[in-house]
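Dropping the structure in here first, questions after.
Now for subunit A:
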Amino acid sequence: MNAPLLEVRDLGVVFATPRGAVHAVDGLDFTVGAGEVLGIVGESGSGKSVTLRAIPRLLHANATVSGQVLWRGEDMLALPAERLRRLRGGQVAMVFQEPMSALNPVLPIGQQIDEVLVAHTSLDGRARRARAVELLGLVGIASAAARLAQYPHEFSGGMRQRAMIAIALAAEPALLLADEPTTALDVTIQDQILQLLLRLVDELGMALVLVTHDLGVVAETCDRVAVMYAGRLCETGTVGAVFGGPRHAYTDALLRSMPGTGTARERLVPIPGQPPRIDRPVAGCAFAPRCTHARPVCGTERPRLTDWAEGHASACFAADELGAPLVGAVA
Partner candidate 1 sequence: MMDTKVPVSRRALLGGVAAAATVSAFGLPTPAEAAPVLGGKMIYARYADSQRLDPVFTELNVDIWVMNNLFDTLLLPTPDGKGLKEGLATKWELSDGGKTVTLTVREGVKFADGTPMTMADVKFSLERAMNPKNGSWNSMVASVASVEVTEPATVVLKLKHPDPTLLAALAMFNTSVLPKAMYDKIPGKDDDEKGKIFGQKPMGTGAFYVSDWKIGEVMWLKKNPYYWKKDAAGVQLPYLDEVEMPVIPDDATRLLKLKAGEVHGTEFIPYARVKELQGDANLRMELWPSTKVTYIQFNCRPEYKGKPNPLSNVKVRQALNYAVNKDAIIAITTHGLGKPLSSFMSSVTPLHTGSGPVYPYDPAKAKALLAEAGFAKGLEITCHALSGNQDDQNNLTTIQQMLAQVGVKFTIEQMDNASRVAAYRKGDFQSRTAYWTDDIADPSEITSYFVYSPTVDCLHTGWKSEEADKLFVASQEEVDPAKRAAEYAKMQDIFNHTGPTMPLYETPYPVAFRKNAKGFVQIPLGNNYFEAAYVEK
Partner candidate 2 sequence: MNRSTWLLLRLLQVIPTFLLIGVAVFVLARLLPGDIVSSMLGERASDAAINRMTHQLGLDRSIGAQMLSFLESVARGRLGDSLAFHVPVLKLIGDRLPVTLLLSGMATLIAVAVAVPMAFVAALTANRWPDLLIRSVFQVGLSSPVFYVGLVLLTVFAGWLRWFPVGGYGDTAGEHLYHLFLPALTLALSFAAVVMRSLRASILQVLTAEYVDFARAKGLRGRVVLFRHVLRNALIATVTLVGLQIGSLLGGAVITESVFAVPGVGRLMVDSIFARDYPVIQALTLVLAVLVSLALLVSDVVQMWLDPRVGR
């Protein structure tokens, strides 16, 4: 495998809040190779979105980020502001979950594309306009030229998401960070957007990091997956390996709890308890309180990420009990 495009090492994010420090992300490691699609899955509060935003340093002043984010070997977290700015939106672009709130409501779409081109290219006005039309066409927006003058509220939900993707693609990034890009959309539109993203990855040779809470989306869209729980990385590996034989009790339980896997109207196998709170530090494994495989050590010691196969690693003391294919869950 080539040197990874992006390498995240021991990433930590702590938010200072009036009620004390919140450890949103804790000791996270993962890599993204060129042209690769990585899915980061987790439930709300698992830190997946924070992770994504920490990469181009988009978190606000109340967040403290530690660790390293190596972009082609260079630590983005230590980059001077101007170089970081050139990287953002240039090599590393991002799309957000809610296009309605991520697009500036008072600027026409054309201008929102144009300003990226001004920031990252040396094109003249006419060329930028042509490029903007081309970009809208690329993401499947019809009569692109007329649409440039329109404002976000004049677009439908799916169209807005396409427009945002067009903006992100403007400077031909090598990596696209997508934060739940389809969560706000209907399933048929989600399908369209996901297929659009995959097409772009192939055609433009981009890498894509796709954050989502939907295991199904990951299953159909990603090459590799990273599963997060309570700010920590549980398991990472190819989609087939992780979903086919999870090596972390949380991944395992999550997959088992999904409906549509067993017989209709049978009881599901829920994960007991409630999602974790991350405003207090956890000594051992964060999942231990809800884990059916928990052992005494899980409550006291933090499991380290261990490789189980080429590119498949998990951080679970009970990993040896797991790994069997889930009957009926995944073909």
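Basis for inclusion: all candidates are chains of the complex that A comes from, given by their letters.
One rule holds in what follows: a contact is a pair of C-beta atoms (placed from the backbone, for glycine too) under 8 Å apart; a residue touches a chain by one contact, two chains touch by 3 or more; residues count from 1.
For clarity, every value in this text was computed on a predicted model and none was experimentally measured.
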### Message
Out of the listed chains 1 or 2, which is the one touching subunit A within the complex?
### Response
2
### Message
Could you list, by residue number, the parts of subunit A that touch candidate 2 in their complex?
### Response
53, 56, 58, 60, 85-90, 93-94, 96, 98, 101-108, 115-116, 119-120, 151, 153-154, 164, 167-168, 171
